[in-house]
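Note that one protein chain of the assembly has been removed; the remaining protein chains are unaltered in position.
A, B and C are the chain letters, set down in written order, and residue numbers restart from 1 in every chain.
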Amino acid sequence: MTTSAKRRLEVQLGPVRLKNPVMPASGCFGFGREYSRFYALDRLGAIAIKATTKEPRFGNPTPRVAETPAGMLNAIGLQNPGLEAVLEQELPWLAQFDVPVIANIAGSTVDDYVYVAEKISTAPNVAALELNISCPNVKCGGIAFGTDPHIAAQLTKAVKGVSQVPVFVKLSPNVSNIVAIATAVEEAGADGLSMINTLLGMRIDLKTKQPILANGSGGLSGPAIKPVAIRMIYEVSQHVSIPIIGMGGIQSAEDVVEFFLAGASAVAIGTANFVDPYICPKIIDELQSLLDRMGVEYIHDLTGMGWKHGSAKA
Amino acid sequence: MTTSAKRRLEVQLGPVRLKNPVMPASGCFGFGREYSRFYALDRLGAIAIKATTKEPRFGNPTPRVAETPAGMLNAIGLQNPGLEAVLEQELPWLAQFDVPVIANIAGSTVDDYVYVAEKISTAPNVAALELNISCPNVKCGGIAFGTDPHIAAQLTKAVKGVSQVPVFVKLSPNVSNIVAIATAVEEAGADGLSMINTLLGMRIDLKTKQPILANGSGGLSGPAIKPVAIRMIYEVSQHVSIPIIGMGGIQSAEDVVEFFLAGASAVAIGTANFVDPYICPKIIDELQSLLDRMGVEYIHDLTGMGWKHGSAKA
Amino acid sequence: MSETFTQPMMNRPGVPQVSLLTVTSNSPVARQVYRMTLKGDGVQAMVEPGQFVHIKCGSSASPLLRRPLSICDVDRKKRELTIIYRVEGEGTRYLSTLQSEDMVDVLGPLGNGFPLGNRDKADRVLIVGGGVGVPPLYYLSKCLSKRGARVTHILGFNSQEDSFLTDDFHQLGETYVTTMDGSLGHKGIVTDIMAHWPPESWQAVYACGPLPMLKAIEQHMAGAYQTEVYLSLERRMGCGIGACLACVCHTPDSAISYKKVCTDGPVFKLGEVIL
Partner (left out) sequence: MSETFTQPMMNRPGVPQVSLLTVTSNSPVARQVYRMTLKGDGVQAMVEPGQFVHIKCGSSASPLLRRPLSICDVDRKKRELTIIYRVEGEGTRYLSTLQSEDMVDVLGPLGNGFPLGNRDKADRVLIVGGGVGVPPLYYLSKCLSKRGARVTHILGFNSQEDSFLTDDFHQLGETYVTTMDGSLGHKGIVTDIMAHWPPESWQAVYACGPLPMLKAIEQHMAGAYQTEVYLSLERRMGCGIGACLACVCHTPDSAISYKKVCTDGPVFKLGEVIL
């Protein structure tokens, strides 16, 4: 491989360099153990781990998932083993792989977030934090942070104050004005954005006449939400100068390129891991030949091309 | 047919009685002429006509549609022949059918809406107005009305002041708090709600590297958005006492029942008309046998059953 | 499926309807290009060259919309319809996987086709096609030939590997082929060949193909007022039946005047719409 061939997938997320732009999305990959049976995790650009909270959580009652046209609903409810177990078991286990970890963190008060952020950001293989301010599944939880620019900015500032590593803020799509939230957290010091988290949705069972999910509503993910993600990234990327990790329904190398054109600098793949456990390394391979066919040398050259040289406006 | 069999699909939308709950959605059925070649329009519960504006409009440049997983984007741009032509040609033509018309109206100022509402509500076959405060396609247009509770309420009040017929307000799903908008327009005098209009979305073409739609972004409709619609109707119907016309991705009689369980009192079918021109009368037929199988006598008994007798909360 | 629903005007010529047709063959005829034949009563309604059908690709919610494909040939005795399609995306890829006996949900015939007018033996007619614009011209040429018109064809492709139907056209009349790389016929584009005759030599010109080709033909024929020129357009479509306004194009009359490609077209007289 020539140097340029090796480096064509490299991307820079602010201070964080990734060997390729593809990472599994938080909550869709656990802490990597299960997928390590399918391929060597070193192949990934990064790994976004399951949201970690201060205390261990069981999460919501089951059923926790339901299917929708080209999508799925989940209401896992932030089940996770808690900060201590993540620091003592999961992160050290992941350290055997040459892959940076993006630690997704959640909480229900600013103090919770600050507590988790301070501790987890000191782990040697944590390259960045991802503030989950948008998880729609936990009652009285994240949702409020993600829908108000002020509150989102306050939280960002507090976490930035203690974090040893760059902080990415993961935005909720369930808002009237995504640009307002994005610019508020940028001003508050965010090093980057992750977008989008799931849309709020529901399915009702005709037999029981009740919502399928025990929690009632849940988060919609998968291909169905891709056009919403593309629209939001296209808009936000024109108003901020921090990098964006794009996600929402990615299933193929073509989808990855579409997210780059909209304005993403890296991508995360969630639901598609459930459909095909090999999807991440497959897409990484396919990106090489897709760039060849498109005559593109470096993938980072594609970021924002959808609006940089065009006249169309969102 | 026994009386009860005939009346089992009847629904009451406030003061408006429909022989069945199924109507084509605004913008997906023109003014009915095209579909009258496929079946007798009298079969429909009602017809929601294409958004009418004060002046004729050409709308957006093409391409105006793009496909997405289990959905489509449109940016038609409110193309319509204008109030005068609708009053003089389209509504009189529709009057040959025994079917109430729900006149969808749009504008870019309160005065525009009031002008159209006053005139169109006097047409003999217009049974209700549907205020399109949410169309995402027209720059500086409807979008602002639909995302601010105050502005939405003001507009509703102004239109209510001049309308001769009940006024339904069609809500935009692109908001942080749909309940706040819904309760604001209810207080302002709305006789009912239509929900949901399209989600904002975008697709980018890998060959041209530009958005597929000439307008950039467009409105996402079709099965992909069904869980979002169900969630919003489930939430809103618990907070308002006016009837809701549900829509968003309906493709089958089962889908119709799901919308009723969530809280709808009637439904509109949009995108599915493009896939199958017979879809509306087909669903009306299938509803009969579905109610049989479910052991339900009157469809209106299903409204809100998803939360009325359950414990799950959104 | 749709067949169970009462269709008041089943199988009447020209009246659009939904029918389930059975695949009788489906095989490649050029690089990424397939020819499919479909059989069923619904075919009886398909009469006009230049019309199209709107095909549901699979029964799932994705891909959602129908795909417009031109009628390439009709055998009303065998109740068989031919389409030729290039694999572009998800919909046509699905079609390419179908085998004999599979069923396809077809809405059609749709649109206004090529007017045959009073073409007769005295007439010299030119047919110009490019790429996947070629298929509808085959049925057109057959209809014109039946009336005795003397038809000349010019067919443009990217290369030999992309060419199809050239032998069939040869059998109907004089046929010139152009390819961009010269691998078959003349190296160049269709208007290179058109330039050999004065525009007025034709009583009628019919064309279907990419927009730049249609624009070049419009320019070439600009002064030939005696010649009837018909162009078939493409637009992304929603409904295909005139209801959604996805497929409009401007007309010269005013800033808001328009025609719908799906019902007013896809074939328009030169000048009727702005290309």
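Following the convention adopted for this analysis, a contact is a pair of C-beta atoms (placed from the backbone, for glycine too) under 8 Å apart; a residue touches a chain by one contact, two chains touch by 3 or more.
This is a predicted model, so every value here is computed, not measured.
Across the complete structure, the visible chains that the omitted chain touches are A, B, C. When you scan A:172, A:251, A:265 or A:303 for touch with the missing chain, the hit is A:251. Shown as candidates are A:42, A:276 or A:301; the residue that touches the absent chain is A:276. Contact with the undisplayed chain is limited, among A:27, A:45, A:201 or A:263, to A:27. Among the residues C:21, C:45 or C:61, only C:61 touches the chain that is left out of the figure. Considering the complete assembly, chain C touches the hidden chain via residues 58, 60-63, 90, 94. For chain B, the residues touching the chain absent from view are 69-70, 223.
For chain A, the residues touching the chain absent from view are 27-30, 33-35, 37-39, 56-59, 62-67, 69-72, 74, 76, 79, 222-224, 251, 271, 273-278, 281-282, 285.
Quick note on the criterion: only the chains that are shown with their structure count from here on.
Centroid distances from chain A, each centroid being the mean of CA atoms, peak for C. Innermost chain of the displayed assembly, by C-alpha centre distance to the whole-protein C-alpha centre, is B.
One finds 46 Å separating the Cα centroids of chain A and chain C. Here the spacing of chain A and chain B, counted between their Cα centres, is 34 Å.
Along chain C, residues 61-62 each make contact with two or more other chains. Across the assembly, chain A contributes residues 69-70, 223 that each touch 2 or more other chains.
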